[in-house]
Each structure stands twice: as structure tokens, then as C-alpha cells.
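Below you will find the structure I want to go over with you.
Here we show just some of the chains, and they stay where they sit in the whole.
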């Protein structure tokens, strides 16, 4: 067993595997990539969209709250100014 | 070349047929399995006595198929 | 009114044998003796007296093997229902050891033809278990003990 | 057998049909085909190349993802961040707690990515060799973990205090300690790095050998022809299934290695056993 294989090493490529093994490994990996692209990538995209949404939403909400508060403040100050007259 | 230096002191005295061990091993699983089946039947009958008739068929079936494995072990030495 | 008679018989059996009825032993012994007798006859005709004695021994082994534990368990169970597990296990170990001793002791070329004995044990086993199963399957059983 | 197919399959196998019997890939064939001299210094050049390549790839990926870290993440940044966040929040902070967790998150995340990428080399075409299937790498990592968790413990509790923490189970009757202290010392101090290394190594090693056996089996059956044409589907399907299983194992072992590191660190930092 080992002599045969060792003799074979000499002729093989620097990656040390017969092309058959490389090919079968590549086919398996291609199937894996296809499945991941089909089922996992959309989940990643969704997660990304949700995350950006959440951040944007959070920032927007914070800004909105700030604006509202500012608007209220201005209104009151305006009223205050009006009342003082 | 013929270098021999042997100091044996053997005293073996074994007899028997390996098929007996085969049957013995084959009887372990069914022995337990049959016990589990009847235990389940006893438990469920005690809890729901009205289901005894319904499940009896399956208790006998489960017992038979489990037991069959041991009986097969009885036959194997003859045909091998 | 067949059902009634069956029910009566069951009630009588339960009442007669106490709580720990061993009614199946009678049926099983009958089946075993019937099978054993037939096989003894066949053995005697085919292989002579050694075969017949072998069949008798095998039949006795089967009957004794099953009856022993059943009786022990019933006797223990009548007094202490919680002790049946210990009784079953101890009687099982006891008879297994006894059987092992018999296995080693039986001479291969004595009065008994061991091959006929082995066959008788196998066939007796099926007779016994078949009778027992039929007994369990056909007997009318009460959900609750009539006492 | 069809001559064209025969030629094709013999090129695929690259080792001739041999004597007809199936020869499974040996350890030499799978791991040590290009060792330097007797292999006592470097047992596989390819593994080392993959290791360095892996380190470069990880660094490149993370530098690219963190180069202009913005409040609104790009996809690249999101990928890098979620990987870091997974280790930081899911392992470091969850096991070690807030302050210690944030302190160790970087180390644990580096370890996770390092182990993961070196494992993944096993299923990537042309690479097809899990670097952690070389015992040296897991041993190096486990030794590092051992030094780190012992040093951290000794720094926090002092040498004797740390030994007491690791070996004495509180609240047990004193006589039991005669039995318990050696066992606890053995399992907490000596066996931990050992099992950490062997678990990672053995899983990657076995996975690679399995894939190799399935692949060579497929080729062998194709070369055999005849009934082999009917049967080769089985090892072929197995080798595709095994790629999925190996992805699971690669990720899992990286996670287990990192999580156990965190748990051991937590054990050293804890106030009581």
C-alpha cells in the first residue's frame, strides 16, 4: 500500500493530491457554496438590512425626539416670550 | 538459516462451537427487548385497563419480532 | 350466553387460586406432556430407547425450568407482593446455575441421547409458550380483581 | 472498460490502478507528503504555506472591514463586525462577564478566527488540508491557553491561592481531599490543555482522512468498472455530504475551542471553585 502511494507522490503536483481527489473535493465545495448562497446569503442580507434599519431607525428616532423636544422648547419659549409681554 | 529457540509450556484444553457464543450474544438484545415490550404493556394496561385489548396485539407483535432475532441466531450456525 | 360462562369460569379461577392464580401451569403442562409423548414415541421408533430417554429428560427440563420460578414467584407474591422482583431474579439465577451444572454434567454418550434431548427442549419450549400465550389470549380477564 | 474513460480515470487517480485492491489513503499521503528531510522540523511545507496564507487572509479581511469603521456599516464592515460581535457578546461577555469579557474579547476573537480559517482549509479546493490536523498547531494554541489561564489565575489569587482555587472543592469533608486534590489537579491543570489540543487535532485529522477515503473510494470504483459504476454513487454522495459535515465540524471545533478557553479563563478568574 504505502510503496505504491509513495511512488505516486513523486509524480503528483505540489498540492500533494491526485487530481481526482481535488476534483471531487471541488465538486463537494461547489455544492456547499451553492447551498450557502441559496439559503445562508439571503439570511445574511436580511440581517444586514435589519441591522442598518435598526441603526438608521435608532438614529432617526433619536433625531426626531430631539427635534420634537427642540420644537416644544421653542414653542414654550415663544409662548413664554409672548406671556411676558 | 534455521535459528530456533523455543521454550513453550502450552497446556490448552478448549472445546466447543463458536456458534454457541453467537447464539448467546444474539439472545442478549432480544432478552432485554422482550422485557421492555412486556413492561410497557404491563404499565399501560395498569394505567388504562380499557386499552388492554387494543394494545395486546402490538405487545404480541413486538415480542414476536424481537424474539425472532434470537431464534435467527439459533439458525445461523447451521447455514453458515 | 357464552360470555357469562366464561366470566363465571374466570371468576371461579380467580377465587379458587387466590390472588396468585397459576392456572396457566395446567394448560402448559398438558401441551408439554402431549408434545413430549409424541416426540418420545417418534424417538423410540427412530433411534431407540436412548432417544426416548433423551426426549423425556428434555421435556422434564422444560417443565421444571418454567414451573420452578412460577411457583416460587406465586408463593412469594401471596405473602409479599413487593418481593416478586427479588424472587424472580433469585430463582432465575438459581435455576440458570443449576442448568449450567446439568449442562456440564450430562454425559454426551450415556443413557441420554443429547441431540434428542436438545430437540425436545426446543419443541417443548414452543409447546409451553404456545399454550401459555393461548391461555393469556383467550382467558377472560377482569380489569379489577374480584375479591 | 472504455479506454477513454480508463485513461481519464487513471489521470484522475494519478497512481495507476495498482494491484487491483483498494488502497486507502495513508497518513503520509494525506498529511506528510512534502515534509522537509525527516519531518522533525517541518512535517509539511504545504501546511505552513496555508498557515501563513490564512493569517494574511484574516488580517486582510479584517483590515478591509475595519479600515473606515463608520456608524453606518458597509457590508464588509458588517461581516467583520458580526464575527467579532459573535465572539465578544456570545462567548467573552457571556462567560467572563462585562469587564473581563471586553478585555479578553480581542484575544478570543483572534483565536476563533485563526482556528476557524485553519480548519476551513480542509474543505477549500486545492488547499484541502486542515492545518489543525497537524498536531503542532493545536498543541501550540493549547499551550498558549494553558500559560494564559494559569498566569491570569496566579496573578489574581497568588500562586498558593490559585492552586487552592483549582484543586480544593469547598464544603467537602476533609478526608475526601486526599482523593479529590490529585484528581482535581490532574483534570484542571494537566488534562485541560491536553484534551483541548487533542480534541481539535483529532477531529480535523479524522475529517480529512474520511474525505480522502471517500474520494479515493469513488475513484477506485470508477476505475474498477462493472459493478463499480453502480456503486460509485455511494462514496461520491458520501464525499459531498462529508463536505457539509466538515463545515459543521470546522465551525464547531473553532467555537468549542474558543468557548472552552473562555470557560477556563473564567475558572481562573472566579472567586470560588
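The chains carry the letters A, B, C and D, assigned in the order they are written, with residues numbered from 1 in each.
Criterion: contacts are C-beta pairs under 8 Å (C-beta built on N, C-alpha and C of every residue); 3 or more make two chains touch, one makes a residue touch a chain.
Owing to the predicted nature of the structure, the values given are computational and were not obtained by experimental measurement.
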item	value
Protein chain stoichiometry for the whole structure, using the labels that appear	A x2, B x9, C x1, D x1
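One rule holds for everything that comes next: only the chains that are shown with their structure count from here on.
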item	value
Centroid spacing, where centroids are CA-atom means, of chain A and chain B in whole angstrom	56
Chain B and chain D: spacing of chain centres that average the CA atoms, whole Å	42
Rounded Å distance, chain B centre to chain C centre (Cα mean)	21
Chain A, residues touching no fewer than two other chains	none
Multi-chain contact sites of chain D, meaning residues that touch two or more partners	none
Touching residues (chain side chain A, partner chain D) in the complex	1-2, 4-9, 11-12, 14-29, 31-32, 35, 44, 47-48, 51-52, 55-56, 59
Chain D residues touching chain A - in the complex, by the definition given at the top	9, 11-16, 18-19, 23-26, 28-29, 33-34, 46, 71-73, 75, 78-79, 82, 123-129, 211-212, 214-216, 218-219, 236, 239-240, 242-244, 247
